[in-house]
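Of the protein chains in this complex, all but one are displayed in their positions.
Take a look at subunit A:
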């Protein structure tokens, strides 16, 4: 008499196992093709692409949105298991290098060679940054994200100040705003990647892209380049002058602390990725439309780097796992990222696409001026430096980011900073 009950329990247990397996973001073996995306407001663009793809093809693609805070960890854990995603969002560079080393990613060179039109639709330098050791592993999927110096025009007007055009301007502005009782620069010190942006620009302006190229090539002595020390000293000077106020060490960017300081006029400037614009558009629309100013990071006197260079994330990429049971569908799906509808969706959501023909579309952006500024900035940049913590492998990037935090907190001197990095 117990048999039906036992089998019912077994069915229930199996069902439970099934749901937990799917909850883990299953990929291999299931009928659906899993596309992992970093969760944010821009995923609507990829959702549109999946809808069009599913309508055209036999395969069934689904997007798994993974919360941003834990994206890297979740991805790595899944890649080490049998539940790999078929297609996944990444930053290129060091963020996928470990997977390339393990032979887990599908080289995309053949696919690009077979679709010359598709390959030609991206800005070449951006497509180039999806390569590891000369082999293409990533296809651009997002807009470009250069780091821009944002400022609050109302605060500048009140202080009678002009946006900075040289490094001396920056130092003067720090003093001006401190006298006004406004924090000169908002800084989210609890998220050291925001502090890293300062060093990236300073090192590039002072010593050019070659300095970091040597480091990313695996030579940690490259940190001893005089440009790094000089950049660290400039950071220390900014901190001492009160450029970031005195309460930044525990401010978090992801919780919105730093951006709100800028929009409320409690801080005058904020060095941040271009997504800052959409953040303000979302959180403080009036401010974004009326008072949010933006300018390029100023040149440094005597610096070797081209002042037109930019740092940030050239774009984000889709990569494909090579043992995916949906390999052909996945490769087919990638081509949707250059379709007209896809690019139009990006523009409508405030992104600046990395496709060559995007310029004419920018007029449809919610903020055409900003979109054009950003597009030209990237198009005209001789070098686009990928964020250091994404370019370096995680076992170097993690301690590096902590050292940057200590430098900005005044817990280490510029010399100690350089020594610590060279020892990594």
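Worth a mention:
Keep in mind that, in the parts below, a residue touches a chain if its C-beta (ideal position, glycine included) is under 8 Å from a C-beta of that chain, and two chains touch if they have at least 3 such contacts; residues count from 1.
Rule of thumb we're sticking to: contacts and distances are computed from a predicted model.
The chain absent from the displayed complex carries the UniProt protein name "Xylobiose transport system permease protein", chosen from "Lipid II isoglutaminyl synthase (glutamine-hydrolyzing) subunit MurT", "Xylobiose transport system permease protein", "Polysulfide reductase" or "XdhC/CoxF family protein".
Touch with the chain omitted from the figure is made, among A:80, A:120 or A:368, by A:80. Considering the whole complex, the residue from A:46, A:136, A:152 or A:260 that touches the absent chain is A:260.
For subunit A, the residues touching the chain absent from view are 73, 76-77, 79-80, 98-99, 102, 104, 189-190, 245-251, 257, 260-261, 266, 394-395, 398-399, 402, 405-406, 409, 411-412.
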